[in-house]
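What follows is one structure encoded as structure tokens, with my remarks underneath.
Showing just some of the chains, left in place.
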């Protein structure tokens, strides 16, 4: 019964097999191996972006911070929501990699910006003198940290609002696969067709050991990214082991298969929770994350029974406490049902 | 016939097996898994340093830059040799991670500092006013980028000279295992007993996929290191796959076995080269790297035959050109002999 995070689940066996297969003799280091060529070609194909600049790094924080550093001057500010990973969970990595840029928080009641909340944050900074930090890129996240998934037209509307102000749009796609699966759309629809300039295409939370692709639709950024990646210590000498993971991930749409599996597990969980009167669902659970509220006594019972999940309030005493539950690709129906039975 | 770099060889099969074994169900992320506990304990044991602060990162550049950032204020300068990896091969990562510190070059004719060359670089900066950058740590490398290995008493002498000036000593140990094997000494002798304050204990060049341990003998640095690691994007969520590699590396002294194998391959290569009249060895090849010089025609013949190595001069025309040859743990005698036969 593991619902703490999708980064605590195992890698898919095919990924381990791919690593073993890649472990054959010598390979050119630093990403000039043949498998990286195949990964680049395949990602360009999947994203319908034959010119895209494609790079691999091993962590989501590196993917975000390096991408944003290529899009932001030190005296600019990045627009994101208060619960964005770049604001809340990266210990200032974007500030570090950009050379001291700011993050400006955009209202997002359901975890998602609107064109209006973005405008409310950006417009006071437009056309300002040198006393003020200057508007930089907008950074969206989908699946959001609230479990919601931006509808395509909402991304497009926000991206339009950004573009109308001369701002680029970045997408933190740590759970891009889950969002794509939830929307039933293509990667192109969820990225450049919706106005995204750069994104991370996450694998770590979705069945890899640790690989994220960073994709820029403007290929001119490639050289700067690669210099920043090396300078940040994120260029792997034995890069073949990153490429191999990503290659397995893309083969036969394993990435989508795993994301669908995680989302289905979450749907089963949500369905079960919604049948329980004393459980209140707190946000729309569009993909593989659900927030809910239930009695503290049940929190305690579940934890004691070995269920791993985050209780977001203290769980001593009476009354409800909130919980965050995340499903990964490997979550089984049995596990979900066992957890549900604990809450019944 | 692969002598380009030890980072292009395969991982040891036991490491792949360890990854597969680690890929079992859920594990706590971010380095709080049980395998990291075992790795920490084992490294403290091997280094005879029960209080040491131990951390894993995936690249040598990250290991160096993060360690140095914890030892250097932005207005200080790091003392290293001209051919040090931190000076030559990290695209300014130390400058980036330290917040803009300098690197001051110390003379090292055989790739290694002496107490005198260090003093010559440091002393003009001692006691200087605020106009000057201030002396920071000394960073040594062994195996050096010239293939030499610091004798223990030379490290101690240099470290004494540093300490006498109030400076800490860092060791870039990307090839620590090869140095240890070459010297036949213990890890403690090659580190804190010789006056080293912090080091990287490299695995990537010696049979892992990508893991380096960073060890501080002063445990007070641990928290700062971990904040800098996260901020740098180098904290792995699925950290168990780093721990598992390192655990396999330490088990049954696999790290030493592999290093000895690489050094032995190099020794066989050196022995063969020294029998060839038209080949001149350029530096003492103390571990697994050899520099030599031989006729350009033989460079061309070897490359055409598929040998992978760095020719350090243009290889068109007549006369000798220099070569760098590196052996990894997996180098076979057959390969070495085949290469030697090409040069005969």
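So that you can tell them apart, the chains are marked A and B in the order they are listed, and the count of residues begins at 1 in each.
What we mean here is this: a residue touches a chain if its C-beta (ideal position, glycine included) is under 8 Å from a C-beta of that chain, and two chains touch if they have at least 3 such contacts.
Treat the numbers as computed from the prediction; the structure is a model and nothing was measured.
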| item | value |
| --- | --- |
| With 2 copies placed, total copies in this complex | 4 |
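Everything below uses one rule, namely that only the chains that are shown with their structure count from here on.
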| item | value |
| --- | --- |
| Approximate Å spacing (C-alpha centroids) for the pair subunit A, subunit B | 34 |
| Residue ranges of subunit A touching subunit B (in the complex, touch as defined) | 2, 4-5, 7-11, 13, 16, 19-20, 23-29, 57-66, 90-93, 96-97, 204-205, 209-210, 227, 230-238, 241, 308, 330 |
